[in-house]
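Submitted below is the structure of interest, expressed as structure tokens.
As you look at this complex, bear in mind that one protein chain is not there, while each of the others sits in place.
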Amino acid sequence: MADWSPPEVFARLDHDRAGRRGYPEAIYCAGKTVEQTAALAAAVRDRREVTLFTRAGEDHAEAVSRELPGARYHADARLVAWPGEPPEPAGGRVVVLCAGTSDLPVAREACLTARYLGRDCALVADVGVAGLHRVLGHLDLLRAARVVVVVAGMDGALPSVVAGLISAPVIAVPTSVGYGAAFGGIAPLLTMLNSCAPGVSVVNIDNGYGAGHIAAQIAAPA
Amino acid sequence: MADWSPPEVFARLDHDRAGRRGYPEAIYCAGKTVEQTAALAAAVRDRREVTLFTRAGEDHAEAVSRELPGARYHADARLVAWPGEPPEPAGGRVVVLCAGTSDLPVAREACLTARYLGRDCALVADVGVAGLHRVLGHLDLLRAARVVVVVAGMDGALPSVVAGLISAPVIAVPTSVGYGAAFGGIAPLLTMLNSCAPGVSVVNIDNGYGAGHIAAQIAAPA
Amino acid sequence: MADWSPPEVFARLDHDRAGRRGYPEAIYCAGKTVEQTAALAAAVRDRREVTLFTRAGEDHAEAVSRELPGARYHADARLVAWPGEPPEPAGGRVVVLCAGTSDLPVAREACLTARYLGRDCALVADVGVAGLHRVLGHLDLLRAARVVVVVAGMDGALPSVVAGLISAPVIAVPTSVGYGAAFGGIAPLLTMLNSCAPGVSVVNIDNGYGAGHIAAQIAAPA
Amino acid sequence: MADWSPPEVFARLDHDRAGRRGYPEAIYCAGKTVEQTAALAAAVRDRREVTLFTRAGEDHAEAVSRELPGARYHADARLVAWPGEPPEPAGGRVVVLCAGTSDLPVAREACLTARYLGRDCALVADVGVAGLHRVLGHLDLLRAARVVVVVAGMDGALPSVVAGLISAPVIAVPTSVGYGAAFGGIAPLLTMLNSCAPGVSVVNIDNGYGAGHIAAQIAAPA
Amino acid sequence: MADWSPPEVFARLDHDRAGRRGYPEAIYCAGKTVEQTAALAAAVRDRREVTLFTRAGEDHAEAVSRELPGARYHADARLVAWPGEPPEPAGGRVVVLCAGTSDLPVAREACLTARYLGRDCALVADVGVAGLHRVLGHLDLLRAARVVVVVAGMDGALPSVVAGLISAPVIAVPTSVGYGAAFGGIAPLLTMLNSCAPGVSVVNIDNGYGAGHIAAQIAAPA
Amino acid sequence: MADWSPPEVFARLDHDRAGRRGYPEAIYCAGKTVEQTAALAAAVRDRREVTLFTRAGEDHAEAVSRELPGARYHADARLVAWPGEPPEPAGGRVVVLCAGTSDLPVAREACLTARYLGRDCALVADVGVAGLHRVLGHLDLLRAARVVVVVAGMDGALPSVVAGLISAPVIAVPTSVGYGAAFGGIAPLLTMLNSCAPGVSVVNIDNGYGAGHIAAQIAAPA
Amino acid sequence: MADWSPPEVFARLDHDRAGRRGYPEAIYCAGKTVEQTAALAAAVRDRREVTLFTRAGEDHAEAVSRELPGARYHADARLVAWPGEPPEPAGGRVVVLCAGTSDLPVAREACLTARYLGRDCALVADVGVAGLHRVLGHLDLLRAARVVVVVAGMDGALPSVVAGLISAPVIAVPTSVGYGAAFGGIAPLLTMLNSCAPGVSVVNIDNGYGAGHIAAQIAAPA
Partner (left out) sequence: MADWSPPEVFARLDHDRAGRRGYPEAIYCAGKTVEQTAALAAAVRDRREVTLFTRAGEDHAEAVSRELPGARYHADARLVAWPGEPPEPAGGRVVVLCAGTSDLPVAREACLTARYLGRDCALVADVGVAGLHRVLGHLDLLRAARVVVVVAGMDGALPSVVAGLISAPVIAVPTSVGYGAAFGGIAPLLTMLNSCAPGVSVVNIDNGYGAGHIAAQIAAPA
């Protein structure tokens, strides 16, 4: 039995996703090697559609940039976009709100995702419920949005408050910000799932990409 | 120290909610007595906006009907609506999908809520992922929707499959249908929060009302 | 080996508790038989201090009243107090707030406990964060309190909001009101433990008695 | 579409917090970069009120000291205070107790917080319930306190014992000290929430700051 | 394919258990029908060793008594013993302590089990840690025991306190007494597993039988 | 807007399942009304393949029997089979083992399912690991099986022991038998997932049907 | 008391395992030192049966290779096999499917294990349910398998979909791939245990070895 070698397989891109679903592919980099990431980037080179690389570290970003000149790395949000310029915005406006400074990376990931998927997006930070006047000071902005993404860790109370003030839907993003009984985001996740105000739905902990994606779908042009 | 009596307080309706948020009030009946429910129904009698009574048992429904002639009870969905006729539909279409027969009460609650909030709504049942052809047989209906509500218990796998097939956002509703390691809906809740397809956000377990409400907001006329 | 009989023991009251701690004894009735409750009530008959019977059903209340004429049963709060009239209030004022109608029994238990332990107490209901104007409409009352007890189920967001508005300490009481991912009060418990506003500490789920007790201690006369 | 750049936002301090609530701002440093911390420190330079920087590592502390000369770093408690001298004590006395040596950092954070918020504070360590005589040896100190903060990991049994001995309220702080089924502080958290002695309320795991803050509020001068 | 019938099996007693292990068989009645219980009782009739039926309701007890005249039902402990008289005590003494009145059924089950397995046993109730003097008042009894079984719900703090006072081993039994964050006994279970005093080991929630059994083994004559 | 009526949907059978997968349909009756069950039974009347109704109570069974004469109800296993006679056995033999008498209903459901799906099946009860000789006494039977289904609650230790003794695969079924820290079957579920012996895979708690089904697939004729 | 030394023990191989069970021994390297691993490898040198070393890092692999020339290290799967060439395949075919690229190491471990235990095995990657056409494109391969191993993290939905399409049994392997509410593999574990399609059983999170082992048993030659 000479020459036996273990079975080999390779990752294949979902090339028809943009055609089938209308939104570009996203490649989740966490847990991928630099080599795997580079190979995937090379495979998208000939397509002219927007492609996002999420949860990308510095190494992933460099590998993508070598294969895809013109790609742009947003280090804070760990997001690489190609091409680096987003499309002209169309559809309604997305507003992203976050409760604390530590929630900013997730909020930025949501905002940039919505922007690269073709929506106008504004981001407002540091509007926690412990200082209500800060939320109330942005009511005009909030009421003009087609959809509001609310990012919060710890008590996760902000989405309930915001949803009670506006008529647009709220996409809530719990974050892993906090300690002790925050349990890595379980506390704000449960808070948001139990919002006493209707009009709130929830994505996974720290899932800024997912929130930005569904916000872009909700605010899509008719 | 004569005449001491314990402090008394009464529930007050959020009378300006429809004005502030654009959607009618909903009264959550679970845990309320028949008397409390009747008092709340009497208080809404002079308003001409749609009011919903959710999680209403037979007793709650009778109490509401006595105070609000013309109210309609949808027993399966445990929902009382007043007035009983929904408004003319406007905006985009909501499609509600459910995986199994046992998920129907929650699916109906979602569908009726969206309908009473002014949207056109279709409901398709028994399209679990164990028989993929049943999902694929409804692709035209799904692709024409402005938003799809997917209701599933047990493995909660349906939203991932549906979101991979369409460009509209998916609101996922885990149900408490199942046993053992379904843990009263925790299993499908986690499945849905971890959907490998983007475009899914999630409401509380068995929260058909919440899903119908946010679906109506998403499908609202521009 | 004739006449063997199993060992018998009886519950004994902590007779010197009021002397040692300055607050009356409370007897937790849940899980006690009517006979056990009656025996305990008979044992307190000769003492002239306030005694509370918590989590008391109708049967417990009747048993206590037979042994302790003048006892008063507050059915909603499941509390029997003896004597039925609370002492003249002394010390600072306790304000109890609750988010929804279904939280009222717990809120009342807290309020009555504080009252029977010698404090003045006010109770305000239905001030959930989904309608912020309702909270803001009570600011004067809240800011005049020595301590505020905040009772909430579901998202449990109210204590964070209240603590951000006042300088007095907040005792937060999560309730088991809600369904699905509220997990019998775990969701609001975690929210409250993770309050982004300082000045909040938390008691057990549905523990109105405990909240009223510590509130009375905080507001005790100097 | 030239010149597109992602949205930028900055953290803003809650400048009116001291006026609104009567207590100084605290800046939570965990998860903040040195640069963010320095920027926040620079922003508080012109105010003369006490400001606390919690969960501050060596790097955070140096950044703050550069911007705020006179700041003092308490490394064990990971707390930076500015100005470094606390105000003259007023109001009642806070006593902080901790069960084991490993609980000291949290106990110190509680004690220092109360002290910088204007209270007199004493700290007693190593009084675990496995050696009851050590608790009983401090009864005079405990009974003279306006409020007692009890810090414990592992079995978290100390607050129940202490609350049974005194008339002042107890603020319990579970710590993450322990292993195995201590589950990072869940075990003592649950113990404390279920205290069989009334007069105990609980803050988040390892939340010395929160305990010191509410203790300062409870012991505030009338 | 005539005459197919489903496979039938019957429960068989572990007849050689007493010989192999030195302790009598126990039959767990919860979830067994009256018929199954009666059949098992009939099967033990010819043996002259002590047999225990645990978690036995009234119906189970009657079924056993019909088959095994002389059996004795201890209703509070839900225990049927046959023969009804325990053997002459031998070995060291077992002391069972319980924190509250509601823990008595479990404490009695432990005490009776140890007694029927041949040990002398004393039971002391209502010695919760909220009133330390009640524990300290029994020190002589505790220090004379070969092993102490400590039964407690809620905060489960009693075993830590007792183990710190004596040299004998402590078997801790958490009970499901409590509410809210007691989580059906999880809170005292964790407390006991994390006892800061050495010399404590733990059995399942409400497992009075198991505690009494191992206590009897520990106190067995040399 | 006359004549509005809520959308109606009906459950549809997966009629081509037997063709597609080679095994008959099973209808899960828990949570279905008698009417729904009867309608589903009527729909299968014209097909001549085996159909199973699982988790069927007496009412469900009667409804099925009215529509499908010749159906057979196995009350203990809550299973209705139609037709009542199973097919001639083919393929390898399935052996089902259960640890205690209380696990019998689940074990029977597994055994009957395998039998109705066309396999020969033997069932052995009361072979818990506390009496190893009982397991070892069945070694010949176990070693002749093509697959062994092991059903156990409480400690769930039996599958590890069995898998260490044989070369055939083991399908482990945790049951909800037990109390306290058995947590409704979580304890044996985890035990089985962590089996130190290879050759074990696990189905849901109390899922006798699922175990019998996959056992039938494993033992299918080549 | 001179010369006391602590008791020493050594790990012993289960030398008769292959004889007793028909499958080779596997040595779990995680948590073992290089020296322990080398000693175990030396002990197997004289046997000519296949031996697997699982969860082996580079250091473990080198230690084994020094003792067992001809051993082969599959770094991605962290598996060392000795001898390095697998036996001629016999029995049915095993097909391993994985949902995403990050699941590949676990999938490879399953595939290689089955291969070294004597089965033919094919591995297909990147067939997540978000792109159903990728699953459906492999139907012929899937339907020709004797058993299919499905490896997936995140939502873990793939086994339900696959089991609905084929008649062979499915062994599902949840992976720790994912973040937030994936909880290190709990989410896909629960999904798989609750599969709405029958014919699925589950092994531990990331347990590629266990899945490959039981798959080899299922596909064993008659």
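So that you can tell them apart, the chains are marked A, B, C, D, E, F and G in the order they are listed, and the count of residues begins at 1 in each.
Operating definition for what follows: contacts are C-beta pairs under 8 Å (C-beta built on N, C-alpha and C of every residue); 3 or more make two chains touch, one makes a residue touch a chain.
For clarity, every value in this text was computed on a predicted model and none was experimentally measured.
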Please identify which of the visible chains the hidden chain touches across the whole complex. D, E, F, G
Check the options D:Arg108, D:Arg146 or D:His213 and report the residue that touches the missing chain. D:Arg108
Kindly note down the residues of chain F that lie in touch with the hidden chain. 99-100, 128-132, 136, 154-157, 160-161, 163-165, 178, 180-183, 186-188, 190-197
Residues belonging to chain D that touch the chain removed from view: 74, 85-86, 88, 100-102, 104, 108, 111-112, 115, 121-126, 130-131, 133-134, 177, 179-182
With the missing chain put back, which residues of chain G would touch it? List them for me. 1, 4, 6-7, 9-12, 14, 16-17, 28, 30-32, 36, 174, 176, 184-186, 189, 204-207
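Rule of thumb we're sticking to: only the chains that are shown with their structure count from here on.
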Based on mean C-alpha positions, I'd like to know which chain lies farthest from chain A. E
Could you work out how far the Cα centre of chain D sits from that of chain G, in whole Å? 48
Intercentroid distance (Cα basis), chain G paired with chain A, Å: 34
Flagged in chain B as touching 2+ other chains are 100, 130-131, 164-165, 180-182, 186, 189, 193-194, 204-205
Under the stated touch criterion, can you name all the chain pairs that qualify? A-B, A-C, A-D, A-G, B-C, B-F, B-G, C-D, C-E, D-E, E-F, F-G
